[in-house]
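Okay, structure first, notes after.
What you see is the complex with one protein chain gone and the rest in place.
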Amino acid sequence: MNGIQLAAFIAGGVRLALPVLFAAVGELVSQRAGVLNLSLEGMMLTGAFGAAVGTALTGSAVLGVCAGMAVALLFAAGQAFLTVIAGANQLVVGIAANALALGFTTFVARHLLGDGAADRFAGFDKMRIPLLHDLPLVGEGVFGQSSLAYVGLGLVAFTLFVLKCTGWGLAVTAVGEDAHASDRAGTPVRLVRTLAILWTGAMAGFGGAFIALADVHAFTQNMTAGRGYLAIVAVIAGAWVGWRVVIACLVFGAATALQFQASALNIHVPVALLVMSPYILALLAVAGLVGRQRPPRNLTLPFLR
Amino acid sequence: MIAANTVATRATATLRPLTIPFLATLAAFALGLVLIVVAGAPLGDALRALQDGMYGTPYALGASLNTAALLALVGGGFIVAARCGLTNVGGEGQINIGALAATAIGLHGAAHLPPPLPVVMPLAFAIGAGAAWGAIAGALKAWRGTNEVISTLLMNFVAIGLVSVAVHEQSLLRQPATSAQTLPYSPPLPEVSHLALLPLGGGAQGTIGIVIAAFVLISVAVLVRHSAFGLKLRSVALGKQAAARAGISPGAMEIAALAIAGGAAGLAGGILMLSTPFILRDGFSSGYGFQGLVVGLLARGSATGVALAALLFGFLDTGGISLEVGVGVPSTVILIVEAVIVITIAASAGLGVGRSKQRRVVS
Partner (left out) sequence: MNMLHRIDSSDLPRAPLQLAAPSSALSLELRSVTKRFGAVTALDDVSLEVRAGSVHCVLGENGAGKSTLCGLVFGTQRPDAGEIRVDGKTLDARRPADALARGIAMVHQHFSLVGTLTVAENLALGGLHRRRGVREAAQRLHELGERYDLRVDPNAVVEQLSVGERQRVEILKALSSEPHLLVLDEPTAVLPPGEIASLLQLCRRIADDGRAVVLVTHKLGEARAVAERATVLRGGRSVATLDLDSVDDDELVRLMVGRDVGATGGAVAAALGLTAGSGARPIEAPVSTCDGPPAISVSGLTLEAGGRAPILDGISIEVRAGEIVGLAGVEGNGQSELARILAGAQAATRGELCLAGHDVAELQPRELAALGLAVIPEDRHTEACIEGLSIAENLVLGELPQYSRFGLLRRGAIAARAKQLMSDWDVRAPGPGVAMKTLSGGNQQRVVLARELSRDPLVAVLAAQPTRGLDVGAVVGVLTRLRAAATRGAGVLIISSELPELLATCHRIAVIHRGRIVGEVLPSEPGALERIGTLMSVGAVQS
């Protein structure tokens, strides 16, 4: 494969990794606080849907993104209420919420967007950052994405910073490790978990909006196609550590890009194997074969005083 | 007199936990009606179509029971694992791997054996494959302490991927390519491997899978509540160290529990393969695994609960298809109704658990 192909591969990989990255970093916050959001897929889908409808109605892509995030936030609020306040089983709620999101968005999409669902609407076009864009190989991939991508990357950096360096991030970690001890130390456990889930919703909504507006410029049924689950897997594969999750997302993005470009690059690997590779990688990670780590001790356990 | 009293108390005790799911179903149904109206279909026609689709015709009844059987198997396996404190999220993958094994054996070898082996062999291999798939997660838990929610979740995708590879490759299970348009499906399983139909009459397509599922569910109920094995599972779930001191091996129990759960789901996959359309392809399991998981979670450890939930969702699923075909209301309405039922039950279960906690008095 030559330089042009490699550059295209890198660009494609980054582009495919981005929505997963946004959702994964959001989910990281929840999981560190002890909540496993199986409904991440639903949050992204709702975000994509909201963004599509918002853009179609207002003609402005920016408002569309806001709409997408708002709708996903609403979804996350419901999840937060059920999981944290009502104390319902996280797994049941997650799966049911996904089904609800899928059903709802499909149903409403058929009505609001009608047969014009495949119509393209306003979106975000690619940017060209001067000078850096012309770097060989990585130039286009890293510095030629849409403006929305850079906003998203800013959010990612902000989230990771808060997690690692502030009191809020410390509270999140403490709650995920030992909710009862944190409670006795005065940390508002329920509030922390609720805020974590809401942040996940916002980031997932952003990721979904990205898919709709910056990637595809349309809304199709079930357009997130498993990327929400992939984001959860990225958090697991990254061992709940910020920068490792970012790497995992990039690797998954590369694997996805490879699916489309394998034949063009003369690499003969069954597509399905590439599809499986993220999950196998994550499995190896949790089996402790690729570095030793363990999940937050309170993951999936509800907090009951 | 005493007997009548006891019967009354036991009846109330059995019925009371059902009030919430019952109310939840009603509420969700009301929502569904609203959606049907929004979709523009006449309410009366829609309800009739739904009813017909669920049990109105013998065909529908058979189809509903078939689906219910699959869900009951996955849910039943789930509660065995849950008895050991383990949550099996891998039903979808275990169905896939079971179907894969059943198809492989069914297409390569079982057909020439004397009956009933062409049916028994694929099912046996399906159980074995599902059990092995579950056992892997169990071993990871026992030896590496890996959270089984995560490992079974991941193995779902791996199994789905393996099926995908198998049906895309000529050398594996793909049907012979006659043109560029040949779909990535397996060839259909030979007739000797088809599951016998139950004599329900009127063109019903209910298979003996229903009987198998009922049998498995009853066995699960006995195993979990009345057997020494069931007590050992429970002891590992509630007190690993004390159980080890009593001579029970927690690792062995965990592997066994997930193997049973996987085997049951694998059996569901095998049954699915040996029923129409007898073809293995991407997405054939269409969410039965996750639905079965929900059935298991809602049942809260009770085999009766599994049966009821499986029947509810089995009928709703089949009814939804008819809704779409009959009056053009998207079947996603049913999806929404089911999701709302589940969420309502889960939320009330969560609130209920918080309230009636019995506290041991600590000094």
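Couple of notes before you dig in:
The first chain written gets the first letter, and so on, giving A and B; residue counts start at 1 in each chain.
The rule is short, and it goes like this: a residue touches a chain if its C-beta (ideal position, glycine included) is under 8 Å from a C-beta of that chain, and two chains touch if they have at least 3 such contacts.
Bear in mind the structure is a predicted one, so any value in this text is a computation, not a measurement.
For the chain missing from the display, the contacting residue among A:Thr187, A:Thr200, A:Thr224 or A:Ser277 is A:Thr187, taking the whole complex into account. The residue touching the chain not shown here, chosen from B:Thr19, B:Ser227 or B:Thr276, is B:Ser227. Of the options B:Ala244, B:Ile279 or B:Leu351, the residue whose C-beta touches the omitted chain is B:Ala244.
Although one chain is hidden here, its contacts on chain B can still be listed: residues 222, 226-229, 231-232, 234-235, 237-239, 241-248, 358-363. Residues touching the missing chain, restricted to chain A, are 167-168, 170-171, 173-174, 177-178, 180-188, 191-192, 297, 305 (touch as defined at the top).
The rule is short, and it goes like this: only the chains that are shown with their structure count from here on.
Chain A and chain B, compared by their mean Cα positions, are separated by 29 Å. If you check the complex, the residues on chain A that touch chain B are 36, 82, 86-89, 91-93, 95-97, 99-100, 102-104, 106-107, 110-111, 229, 232-233, 236, 270-273, 275-276, 278-280, 282-283, 286-288, 294-295, 299-300, 302, 304. Those residues of chain B that touch chain A in the complex are listed here as 35, 38-39, 87, 89, 140, 144-147, 149-151, 153-155, 157-158, 161-162, 164-165, 168-169, 290, 293-294, 297-298, 330, 332-333, 335-336, 338-340, 342-343, 346-351, 353-354, 357.
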